[in-house]
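What you see is the complex with one protein chain gone and the rest in place.
Right after this comes chain A.
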Amino acid sequence: MIGGFAEIGMRRLQGPSSLKRKQPDSGSPSDSLTDAERILYNLIRGKQDMGIWSRDMKRETNLPDQIVNKSLKSLLAKQLIKEVVNIQKKGSKHYMATEFEPSKEITGGEWYADGSLDVAFISILKDQCLKYISKKVATADEILDWMKKSRMFSVDLTTKQIEQILRALVLDNDIMEIKSTGYGDFSSVKEGRVCYKCTKKDSRRGEPNAGAMASIPCGVCPRISHCTPDGIISPTTCVYYTKWLDF
């Protein structure tokens, strides 16, 4: 498990939260560029951390397709530009000067990695928050401190990020947000402060009780609006019912 964190942590270290811009070298290879390459390079660099779509380049420079493609290849080889994934237009070729890190609009924000939602990272964060709260009532700051102290993640997490994670856990109904009363379970949290507590679960299954409707076939049936007593879909011929009543 720890290995898993480290790996993800490493990846996060090179991620957007560790923005380190390389200074372009003085004797840059841009001197040896062809005219077409220079035009394209300037255009791409001019777009900074937004980058540019290959088709837009062709439109803006009026260069023939062949030349553009060849020049891009050469610029890539010289490591002056890089290809990035644009969350808005996945599958389309998007380029950016090497010295820039893609903006939030391109990457999708801090929770995205390589153009897709960093599900593994989010899920580990959620698990860790839940683990902490299952032991005691806690505030977002407290959880962040704990994470920092235990050096679980090599990325710098912010309170805002932890709060976002906690809000998602509230939406999952795993925890609830309440104001501390200062008594009992809340004795460690100052009265009136927002804190988080685990939601009560059915002790037998660790799952919240399913509602009356959700525990019968009709409650989860995608075809209920087509079901009639004498129709093609009917309660007497229903396959879901037959499966449910199969003892």
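The definition used in the following text is that a residue touches a chain if its C-beta (ideal position, glycine included) is under 8 Å from a C-beta of that chain, and two chains touch if they have at least 3 such contacts; residues count from 1.
We take it that contacts and distances are computed from a predicted model.
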Missing subunit (named according to UniProt) among the choices "DNA-directed RNA polymerase III subunit RPC3", "NADH-ubiquinone oxidoreductase", "Nuclear pore complex protein Nup85" or "ER membrane protein complex subunit 6": "DNA-directed RNA polymerase III subunit RPC3"
In chain A, positions touching the absent partner: 87, 90, 108-109, 111, 116-117, 122, 164, 167-168, 171-173, 181, 183, 200, 208-216, 218-222, 224-225, 227, 229, 234-236, 238, 241, 244-245, 247
